[in-house]
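Just one protein chain is left out here, and the rest sit where they should.
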Amino acid sequence: MPIIKVNNLSKAFGGVKAVSNINMSVEAGEIAGIIGPNGAGKTTFFNLLTGIYTPTSGEVIYNLERKISSKSFKPYKMTGYGVARTFQNIRLFKNMSVLDNVLIGCHNNMSYGLLSSLLHLPAFRRSEAKAYDEAIKLLDIFGLADKKDEPASKLPYGEQRKVEIARALAAKPKLLLLDEPAAGMNPNETKELTKLISWIKDEFKLTIILIEHDMSLVMGICSKIFVFDYGNLIASGTPTEVQNNEQVIKAYLGGE
Amino acid sequence: MLELQNLNVFYGAIHALRDVSLKINEGEIVTLIGANGAGKTTTLRTISGIEKAQSGKLLYNGKELNSVSASEIVKLGICHVPEGRRVFSTMSVFENLEMGAYTRNDKVQIKKDMEHVFSLFPRLLERKNQMAGTLSGGEQQMLAIGRALLSKPKLLLLDEPSMGLAPLVVKEIFSIIKDINKDGTTILLVEQNANMALQCADRAYIIKNGEIDMEGNAQALLNDESVKNAYLGG
Amino acid sequence: MKLINKKNMLGFLAVILTYAIAGFLIDKGFIDSYIFLNIVLIGINIILAVSLNLITGFTGQFSLGHAAFMSIGAYTSGILTAKLGLPFWVGILGAALLAAVAGIIIGIPTLRLKGDYLAIATLGFGEIVKIIGLNTDYIGGATGLNDIPRYTTWTWLYFCVVVTVLLISNFIKSYKGRACISIGEDEIAAEAMGVNTTYYKVLAFTLGSFFAGIAGALYANYFYFIKPDSFGFMKSIDILVIVVFGGMASIKGSILGAVLLSLISLFLQGIPELRMVVYAVILFLIMVYRPQGIIGKGEFKLFKKRGGLNANNQSK
Partner (left out) sequence: MEQLIQQLVNGVSLGSIYALIALGYTMVYGIINLINFAHGDIYMIGAYIGFALTTFLHLGFFPALILSMLLTSMLGMVIEKVAYKPIRKSTRIAALITAISVSLFLEYGMMYFVKPETRTFPEVLPNKQISIFNTSAVLDIKNIYILVVTITLMLILQYVIYKTKVGKAMRAVSLDSDAAQLMGIDINKTISYTFAIGSALAGAAGVLVGSYYNSINPLMGVVPGLKAFVAAVIGGIGVIPGAVLGGFFLGFTETLVSAFGGSLYKDAVAFAVLILVLLIKPKGLLGRNIREKV
């Protein structure tokens, strides 16, 4: 059963179609990859999936039983719908500690009143202690527990990427959207990340959609690949299918 | 013509370029390829004087450029076409081209060069009075290149000219780049589209995490297995 | 996570001790009324700075109208205690609540704006409040509200300052406070993590106004007399300067900043003709040489480089 369905999705900016007529679906438990040249509309597509942009036409549906449609998307509601994301150009809370970054991910799963916040009543302590434990557990998984008190901006690039993923996981999503998770990583780091992504998919029972340029990563772990070009979905299928698709080779790999 | 010797550039605490050395000979097309965030754009920004190197030397025809201001560097004949085109959106195509000739005062010659640019990019002539912001991506890229040409560069720095453009348009742009080179302009081309860039260039450098990882003949790198795997999509 | 540990036990003792010692000195007349007046001003400035820091430093919402909330508090307490003869605690509470309501009312529409635009809108709001004050006869118009009972004692002042600092520090450490800080750091990322940014911005604005209202009440009930001009644009700027000088998103910084700047303006009273000129030069020097403040943590969102200008890279 698909976890997400996209119907005829289009987005135009001032007449220019950044994304046009996309139809696709991703099955629960899959890792799907989106590839395409720079500016092909991949990030715009992600922004449509996460409520940052509203579609010009068409719609996105999550959770086919509850039919959560893009009509009700708001960026801050997405974690509540079970969708969390990372960003292409890492958007951590730079001056906050690594731990606090992950705790923000827990935001939706916490609730105590204003009075508890101001007076630190028992409800505060209970809820914070629980969130703290969860956050530490996540940081342990990524090997970052000993850096929990450092400001996020002080971490090296590769670790910042991991903190961002940990933060997204803290929101307990069912669908995780990763926007170029390997950008700026060297081949070894990328290899490690590739393993990590497929491991967390199983561990957290996730569906993952990722945008990536690094072919080794995409071909290595994605069971399905969508190829974007010029705002259009020009091909989809298994890695082998896509690699042998004439149109894809032309558009993405530069052509002969 | 241009030589970078052990250049180090920092953005605050981030060490963006580490001991980068590269050389460009007159008349060449040299390409610098690498992943997102590897330091390609920083290299160009340092050459054009927007970023300043903390250590190392930047030599242009034997003259040190380290402390020369960005506007002086343009006058010396280095022009940089920035990533994402960066045309002046609410100025007309014509005015954008005029800005390219900002450092020049020879009106007659500017007019001739303007005509030359229009002959290279006939579509710009059609849209001469249109606001640059209303052009398509490919047209904006042409405008950005045309604008740079009007500064009469001896060395042209191109940052990702293929970004966000349809394959056909990319082909067109690359063939024009070759033409510009044939007319006698040396070119340093930064690209993510490694395949396209290597086919067009004479020599290439590969940059990784702020360091030059490999260098050599473009054709040779195109056939190199490790390069193929890492940048050409296997 | 424990409520009482060694560290805050010491802090608690220090707080009590400071209160007792200063109270004793005031009682015995070692601290005369002139010094006490300055202590009151410092206390009020601490409350104002800490509360504005919640809005501007932590949540990253640029406000140039904080004095307006103080004035709403001052007039509310003035009316409640002078005109209606109610006790001081009613005055303080009323002041805080009404200022908070004003915070909600102005917060909901204007917080859609960002950066400079928000600053301008809050500035406009402050001026509107002032002008309404100037033209309302019930509260004395331009001549001001007189004969407000002097209820602000050392105990009240100290209590209010401690409560403000404590509650805001607590809030910052709660998940709601964390949400506010995350907005100040990166609004888009905060939203993507499920933070309802509008709600938390309004919450920060409301809480900040609440405490500014308390500062207003303390002010009104110390100086007998208030007039709309005392809470104009310049007062808002003064508070903002304390926050920036102390260090954005640092409560300790705000306290230190309030003390230092109050002392600076105290000394400047010795040169009345050039007071403002010297003050301007001091401000300028601080901004050039220590823009991150005394206790600055680094680059906050409002501390980000301004839009797209890289001009002085080329100037050596």
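For reference, chains read A, B and C in written order, and residue numbers begin at 1 within each chain.
One rule holds for everything that comes next: contacts are C-beta pairs under 8 Å (C-beta built on N, C-alpha and C of every residue); 3 or more make two chains touch, one makes a residue touch a chain.
Given the structure is predicted, the values throughout are model-derived calculations rather than measurements.
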Per the touch definition above, residue among B:Ala70, B:Leu120, B:Ile176 or B:Met214 touching the missing chain: B:Ala70
Residue of B:Lys23, B:Lys57 or B:Arg86 touching the missing chain in the full complex: B:Arg86
Residue of B:Leu59, B:Met99 or B:Ile176 touching the missing chain in the full complex: B:Met99
Absent-chain interface as seen on subunit B, which is shown: 48-50, 69-75, 79-82, 86-91, 95, 98-100, 102-103, 147-148, 151
Missing-chain contacts mapped onto subunit C: 56, 62, 109-110, 112-117, 119-121, 123-125, 127-128, 131-132, 134-135, 188, 233, 237, 240-241, 244, 248, 273-277, 279-281, 283-284, 287-288, 291, 299-300, 302-312, 314-315
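Just so it is clear, only the chains that are shown with their structure count from here on.
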Chain separated most widely from subunit C, comparing mean CA positions: B
Chain at the geometric heart of the assembly (C-alpha centres): A
Centre distance in Å when subunit A and subunit C are each reduced to the mean of their C-alpha atoms: 40
Approximate Å spacing (C-alpha centroids) for the pair subunit B, subunit C: 51
Inter-centroid spacing, subunit B versus subunit A (mean Cα positions, whole Å): 33
Interface residues, subunit A side, partner subunit C - complex: 50, 52, 75-80, 84-85, 87, 91-96, 100, 103-108, 110, 112, 114, 116-120, 124-125, 127-129, 131-132, 151, 153, 167-168, 171
Complex contacts: residues of subunit B adjacent to subunit A: 13, 35-38, 136-137, 160, 162-167, 170-171, 192-196, 199, 208-209, 229-230, 232-234
In the complex with subunit B, residue positions of subunit A that touch it: 16, 37-40, 154, 157, 180, 183-184, 186-187, 213-216, 219, 229-230, 243, 250-255
